[in-house]
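Shown here: the complex without one of its protein chains, the others still in place.
Chain naming follows the written order as A and B, and within any one chain the residues start at number 1.
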Amino acid sequence: MTGLGYAMTPVLAAAPLSPPTHRDIWWLIIIKTLAIFAFLVLATLFMIWAERRVVARMQQRIGPNRVGPFGLLQSLADGLKLALKEDIVPAMADKAVYILAPVISAIPAFMAFAVIPFGPTVSIAGHHTNLQLTDLPVAVLFVLAMSSLGVYGIVLAGWSSGSPYPLLGGVRSAAQVVSYEIAMGLSFVGVFLYAGSLSTSQIVAAQAHRWGILWAAISFAVYAIAMVGETNRAPFDLPEGETEIVGGFHTEYTSLKFALFYLAEYINMVTVSALMTTLFLGGWRAPWPISLWSEANVGWWPLLWFLIKLGIVLFVFIWLRGTLPRFRYDQFMQLGWKVLIPVNLLWILAEAAIRVVNVSNWRTWVIPIVVLAALLILGSFIADVVQRRSEERMQMPRVGPALVPNPDSPYPVPALGPATHPPLAATVAAREGASGESHSDVRTEGDGRA
Amino acid sequence: MTATTDPYDVLDPSAPVYTLSGGDWQDIVQDVADRHPDRIVVNMGPQHPSTHGVLRLVLELEGETVTQARVVVGYLHTGIEKNCEYRTFTQAVTFLTRADYLSPFFNETAYCLAVEKLLGITDQIPERANVIRVLMMELNRISSHLVWLATGGMEIGALSAMLYGFRERELILDIFEMITGLRMNHEYIRPGGVAQDLPPGAVEKIREFLEVMPARIDEYHDLLTGQPIWIKRLKDVGYLDLTGAVALGATGPIMRAAGYPWDLRKVAPYCGYETYEFDVPTQTDGDCFARYLVRMDEMRESLKIIEQCLDRLRPGPVMVEDKKIAWPAKLAIGPDGLGNSLDHIRHIMATSMEALIHHFKLVTEGFHVPPGQVYTAVEAPRGELGVHLVSDGGTRPYRVHFRDPSFVNLQSVAAVCEGGMVADVIAAVASLDPVMGGCDR
Partner (left out) sequence: MFSYVPIFALFLLAGGFAVFSIIAGSLTGPKRYNRAKYDAYECGIEPTPQPVGGGRFPVKYYLTAMLFIVFDIEIIFLYPWAVAYADMGVFGLVEMVLFIVTVFIAYVYVWRRGGLEWD
């Protein structure tokens, strides 16, 4: 922990939770950097495979099973295949930006993982070190910053391709990510309120007894939605919704440039899942029955708990993909701006109030009243807006039962009523009458067709 | 890998490149650029993942909002109608079954009903042939709706719905293969009846399907109907009320979803539909969700009809008695597959010169159809599938025209898409369920 961290969060100086921190030796840094890099690349390869296998099972298929044991090497084979594809830069593209975009997309994806703690202090070749590349005092802010930077890659890719579909995808992506970043950022506040720190290791330490999901259930729910939106995954995969805008921002990309976008997408998925584990699911701490074992949170074991939790969160991502249809752009934005943000703000107030009541017995009855009053004011605002909207919707001329024929229409509209099939009797009669005369079309008369 | 042998390796930049263009495309682009600098024109199709084949939509977009939608069809034109004029009345079935490739039995039936009407043998079609026709058509209706569910679901992003839809369709295609020998393009329904009787085991197989299918339809409902995103994507999207449907000639589920129970099986029955008990599902909202519900309910109604068909299958001929029309073959499955039975070949080749002449004349020349013109229509999965058939008295159709519901229903694309968003275009077009094979023919 550096001085910067203490300066920003003076509260923590007294916190007994802070783990022993120190500078790592240079070769430990290199080992850890390489380990994180390798972990992310392997996790991507594994995730692509796992996604295809799991979704296949959900859809009663088998999925890739030819390359390597259980098809595990399928993603590697796909990557190699992509490397052997022609590298195309469209004629209309802004070449420099077009080539740079996948790099901009990939680098922040890797970097965000630097602050995720995999486990507590362990001993490597006699040196004690944290299972975390670096323990920033502003770690969560750093993750947010990196995820914002990654969007530049997507937006620039869409813009520089010189083609309408990528442009649509890029613009969608920009609007989407910035909208969900607000919801995501707000959901962190609920965690900070309890943990009293922005540092991921401190937040894990603060969850020693109770996980964040219990303190901040609503924040957890909002984060769970926002992280899917932030990573452009189903049901929020609008920037690349292949059935709408073909491939979105990466329509024009081929070869390893395309692979880099793919890599970035999956690393982002792993990152937000790891962040969820860290902030809400106790990080590397053992879940309850195991945590009774005294060795559970010591040494290398926590790495296992962390990876299991991470795997479960990632499974949910895949599960969503197999189950849900895609949102429409405006519905998606409405969910972000009109539901997640107000819910989150109200929840922050409520959580703060609860916390004050818990901490100080002083004037316990005043505070809830103050907060309740504030909530009432805010609630009335929302109710007012919602009511306005519904009134406006009532005045919209279009919505109504389709059954009512438009009287202004120049086209004759058949009479409707409970009598189900008025033309039937006439038709049958005509049929019987015309049974000998087969050359005439029996439907030309008496069936009420316009 | 040598570059010189690659036909696409055009080292000469001035070499001609053929692109798909033409029409008033450039004018539209220029016009929009002049009038609305913040709008863009986007081609959706013909090569697009969710335009049901090669439908082309020219969309004028303001951000995500569609301000204008133009439909361009014709990319799958295969000259089916024209080809029919150069084949006998029986052979034409081979072409027509390929028009709307998702509902081949409807194409065949509609055409055969027209030929039979001109021949004046509508009442002579054996009962068993009619029952088999109804049976096949209703199975086909389910399989067609399943493809709609699968592709429509996929287009809205419900990937699993696609696999579920195709999974059950496979069961139906297996039945088709067992009965007709082919999974698609069966050429099974012929003027005068059907090509051959149901093979042994077919009824049992269909009964097995009837046992499985209701639970599967429940599964689709579980997966999709209550799903909030699904409802949000379909409700109040692609709205077309009854007035609009009538004005644009839209039929089938589109019209029934607008509240009008117009179903040719009820209002102008054919193949004995008036004797079956089934309901015509309707909805009143006229949006994509209503069309979805209508189609889901229609699958259940079709199951009802199939069950009744199986119950009333009685042994009997499946082709008209008239030897001048009935295809002379007696088909049998030999070691090399389906073909003329050896007994029949022995009969015409060895014992009866008249039979040989008759066979030769009917197969090569075909039967004569009295001059006249006729319009018959059946209720295809997508709406009214009409056939306008003109005969000049010869052995070939003078003109066959299909009133294909895909083509007519596509007229409402502008009505259901404009004002919505890009994603709504996908949902709305999917709810019209166009099949470009039928549309372009």
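FYI, a contact is a pair of C-beta atoms (placed from the backbone, for glycine too) under 8 Å apart; a residue touches a chain by one contact, two chains touch by 3 or more.
Bear in mind the structure is a predicted one, so any value in this text is a computation, not a measurement.
For the chain excluded from display, the touched partners among the shown chains of the whole complex are A, B.
Interface note: of A:208, A:316 or A:382, the residue touching the hidden chain in the full complex is A:382. Looking at A:257, A:309 or A:326, the residue that reaches the missing chain in the full complex is A:257. Against the chain not shown here, chain B presents residues 1, 3, 6, 8-11, 13, 15, 17-21, 25, 29, 33, 37-38, 40-48, 51, 56, 62-65, 421. Counting the whole complex, the residues of chain A in touch with the unshown chain are 2, 4, 8-11, 23-24, 29-30, 32-34, 36-37, 82-92, 94, 99, 102-103, 106-107, 109-111, 113-114, 133-137, 141-142, 159, 161-165, 167, 171, 174-175, 178-179, 181-182, 185-186, 188-190, 192-193, 196-198, 246, 251-252, 254-257, 259-260, 329-330, 333-334, 337-338, 341-342, 345, 348-349, 352-353, 355-356, 359-360, 362-363, 367, 370-371, 374, 377-378, 381-382, 384-385, 388.
Methods note: only the chains that are shown with their structure count from here on.
Our note on geometry: chain A versus chain B, Cα centroid distance of 40 Å, whole angstroms. Contact residues of chain A toward chain B in the complex are 55, 58-61, 164-165, 167-168, 171-172, 234-235, 237-238, 241-246, 321-331, 398-399, 401-406, 409, 411-414, 416, 420-421, 423-424, 427-428, 431, 435, 438-439, 441-443, 447, 450.
Put simply, chain B touches chain A in their complex at residues 40-42, 48-50, 61, 63-64, 116-123, 153-164, 167, 223-224, 227, 229-230, 232-233, 236, 239-243, 246-247, 257-262, 266-269, 274, 280, 284-287, 290, 370, 372, 374-377, 421-424, 426.
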